[in-house]
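Excluded from the complex is one protein chain; the other protein chains are retained at their positions.
On to chain A.
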Amino acid sequence: MTEISDTELLETPLASLHRELGARMVPFAGYSMPVQYPKGIIAEHNWTRESAGLFDVSHMGQAFLVGPDHATTARALEALTPGEFAALAPGRVRYTLLTTDRGGIIDDLMVTRPLDPAEDGVLGLIVNAGRKVIDYAHLAARLPADVGLQVAEDRALLALQGPKAAAVFARHCPAAAAMGFMTSIRTEVDGVEAIVSRSGYTGEDGYEISVPGDAAERVARALLADAEVEPIGLGARDSLRLEAGLCLYGHDIDEATSPAEADLGFAIPKRRRIEGGFPGADRILGELASGAPRLRVGIRPEGRAPARDGTEIRDASGTLVGIVTSGGFGPSVGGPIAMGYVAADCAAPGTPLLLSVRGKDLPASVAPLPFVPHRYYRKPSA
């Protein structure tokens, strides 16, 4: 990335707004993105946990699978992922994985079945910025002839996250207030056509808001005009998702890691475990049944020194047992936190570990994930 100069980087429709807000822009996945605003990562992180943070995630890829009917499109996506889409109800959102034939992970993504029967046969996809090109080529090569891939290059994506997100957003989009977690509607936000889902990647309640790129700045400014809303950069997005125990593609998951190793078995429902029929099913289902050789775990270093991505992990006897894949400081935890892969016999919470940081073995232990409890919206029971 370092050899790419600023002039070659892509920008989102909110780039000039970020600069106006005083953001420090950094290269990320080929885009110039705000890593932080003047208040800084810790203040932005804490604001999101206490109020509502607005994130520009327009660099992520938005696309639609378009087939003749839901069953056909769902079958096409099920051939490429271990998810359950045939039974996905209209208006529901699922987290899933594109898997390789060897059981690795091409990308993790969100899949939405539109609520409106007029969109029968459509599934919305949101994929990682750094994997767009690979994902789209993979889909194009493997989809059946009657299911097309339509990339929505002209749409922007905002995320409004935090305990006050629902109260704030109801003023801009009244229809969103009644939404359940992991549901999606087509609606209007401040008069702008939008696809809104109640979801996010911070561990907090909130929404992801897809709007036409040329209206994104208007919507962002309207949301930022609320006293409860502050702009939040990628730095805090990373510390929030790490505290929430969520994977970052290219760090915690990649084409060499399987969903079983990554502890993402929740994304593989019962029917797919029984039937298989997705790329890498032999390895993935085998590991789910008899245990993966290594597992993604939370790691809590003792003391204050953070252990970064790439740090070697040893057991108490000094044997190399794994590697850190994400590590840093958790503002809500108040200390260093990490995730990484360790040998299965070292994966139980409480297992003592040693982290090799600058030539020293720092004591640490396996910690349950998430580090900070999820506070996703739960609909009150009727």
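The criterion applied here is as follows: a residue touches a chain if its C-beta (ideal position, glycine included) is under 8 Å from a C-beta of that chain, and two chains touch if they have at least 3 such contacts; residues count from 1.
Convention: contacts and distances are computed from a predicted model.
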| item | value |
| --- | --- |
| Hidden chain of the complex, named as in its UniProt record, picked from "Xanthine dehydrogenase YagT iron-sulfur-binding subunit", "Glycine cleavage system H protein", "Amino acid ABC transporter permease" or "Serine-protein kinase RsbW" | "Glycine cleavage system H protein" |
| Listed residues A:T81, A:S199, A:S239 or A:T325, member touching the removed chain | A:S239 |
| Touch with the omitted chain, as defined above, among A:G61, A:P259, A:G322 or A:P336 | A:P336 |
| Absent-chain contact - pick from A:L17, A:I41 or A:A156 | A:I41 |
| Contact footprint on chain A, counting only the chain that is left out | 35-36, 40-43, 235, 238-239, 304-306, 308, 328-329, 331, 336, 358 |
